[in-house]
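Excluded from the complex is one protein chain; the other protein chains are retained at their positions.
We call the chains A and B, going by the order they appear; numbering starts again at 1 in every chain.
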Amino acid sequence: MALHPRLLQRALHPGCRGLASLTRVSREEGVTTITLTSPATRNALSLDMMLRVTEQLEEAGAERAVRAVVLRGEGKVFSAGHNLKEMTVDTGYDYHKRIFDTCETMMRLVGQVPVPVIGVVTGLAAAAGCQLIASCDLVVAGPHAQFSTPGAAVGLFCHTPGIPLARRVPRAVSGHMLLTGLPIDAEQAAMAGLVSSLVAEDRVEEEVAKICAAIASKPRGVVALGKRFYQRQLELPMSEAYPAGGRVMVDNLWYRDAQEGIQAFKDKRKPVFSHGEEKVES
Amino acid sequence: MALHPRLLQRALHPGCRGLASLTRVSREEGVTTITLTSPATRNALSLDMMLRVTEQLEEAGAERAVRAVVLRGEGKVFSAGHNLKEMTVDTGYDYHKRIFDTCETMMRLVGQVPVPVIGVVTGLAAAAGCQLIASCDLVVAGPHAQFSTPGAAVGLFCHTPGIPLARRVPRAVSGHMLLTGLPIDAEQAAMAGLVSSLVAEDRVEEEVAKICAAIASKPRGVVALGKRFYQRQLELPMSEAYPAGGRVMVDNLWYRDAQEGIQAFKDKRKPVFSHGEEKVES
Partner (left out) sequence: MALHPRLLQRALHPGCRGLASLTRVSREEGVTTITLTSPATRNALSLDMMLRVTEQLEEAGAERAVRAVVLRGEGKVFSAGHNLKEMTVDTGYDYHKRIFDTCETMMRLVGQVPVPVIGVVTGLAAAAGCQLIASCDLVVAGPHAQFSTPGAAVGLFCHTPGIPLARRVPRAVSGHMLLTGLPIDAEQAAMAGLVSSLVAEDRVEEEVAKICAAIASKPRGVVALGKRFYQRQLELPMSEAYPAGGRVMVDNLWYRDAQEGIQAFKDKRKPVFSHGEEKVES
């Protein structure tokens, strides 16, 4: 018989300082930064950590003043993945199931929050840590970033990390990563498209700031609509994506912020956006 | 109430010199080149421009003497995308719908015409201009080419440009482009696979000529069959694509031009193709 999840969590984290210490959240100029702050566990995505990140992503997404989310890790490791201590037989089937359900919820939430989520990696992103990065809308990396899915080495194949990974990088690359467990470096990751911005170590902050400023200059409601449709159309065949896209385009045009943007463009002035989803009357 | 489309077009383009002036079409050695010739509007894909390009793609595809189509833009900008002036509320819902229907038709036609379509970019391809490039069968670029999908900046997200784009480049790259609106340069575009040939500025024409000559040396009917099946199988799961592919292979073998090609290969002579779709008797 497996222990009750709450008892288990206490057993697994005896000296636990509570969920709050697992991450640090800050907000500046409309950008919420969620930092994993458990370098001693290599920012392990324990059940608690995943619940915490999920909660914070939801909070950030719900706040109208938030325009982008940055995900990063304290220390040299972005995240080394799941907490293997939670995965022994004593924790039990139900607990394992809860871990992977929570993991799925968190990973998919990254694509569902209405603002762009930017992953920042300057060190190692491994296993579920690599999965979290492969779930971000865009990824900034420094030259020492490394990415790996080495689960099979401890007998637990990176099945779920492979889901976003194989949809991000060419199949020979995901095959290499998943089957050998060997890491790829920042340059290989940029070439494979896992990383969208590879910059020098001392330019990482500047690049993140540039990306956030570019996003923040755009109307929030329109970006939310855009991200939502982008996620949706990726799963559709061309023959369905295009008609759906045409409908969204027409719909978007009647957003007040679209008409303001177009009018401002014609008037050669800076647009004044509401950042909402209100429509103009026809 | 919205204006009748024809009245609208007149209102939007008062000094319009007619559709003919929007593009220039030339044909040389089986290659039809369609050049967008409206640099004053940054080769805007106005409704008229899209109708014009659609017509010319159809004409080129219908002519047996045409073996490849090259799409390019006059001036520094390949195309900056839709004409925003056509998108204000006064033009009305039906007009907007017509724009995006026309756009879908043109974009998908690029993949449907029976000959390969080669996009050539030496400057900026933005928004629907980037979509048009991402719809080409192959893309030649010079070192100053730039690609962007900045629609959200004017309140109109590049929803439909994202459809071919996200199927061409890694998802972190399309996420970056769509959500930030920031341009990627020629090298990034080549790394992401949006560009298939990146060459020095003074080698662009040579590369286009080399590609067209390679296509023209092959039998037209077989290339048409190949392009048609290629477009189709891209949308199928492996388990359906392979049986369908096997059937097409066998079918292709009985084309007169396939038997001529194989015989010529055995005889170590140059094949004499009919460029048609006739079959040999079994």
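As a convention for this text, a contact is a pair of C-beta atoms (placed from the backbone, for glycine too) under 8 Å apart; a residue touches a chain by one contact, two chains touch by 3 or more.
As the structure is a prediction and not an experimental result, all values here were calculated from the model.
The missing chain, though absent from the display, is touched by one residue of A:T160, A:S197 or A:N252; that residue is A:T160. On the side of chain A, the interface with the absent chain consists of residues 84-85, 87-89, 92-93, 96-97, 100-101, 103-104, 107-108, 152-160, 162-163, 166-167, 169-176, 178-182, 191-192, 235, using the contact rule stated above. For chain B, the residues touching the chain absent from view are 116, 136-139, 167-169, 190-197, 210-211, 214-215, 217-219, 222-223, 225-227, 229-230, 233-234, 237-239, 241-243, 245-246, 248-250, 252-255, 257-266, 271, 273, 280, 282.
Heads up, the rule we're going with is that only the chains that are shown with their structure count from here on.
Computed from the mean C-alpha positions, the centre of chain A lies at a distance of 33 Å from the centre of chain B.
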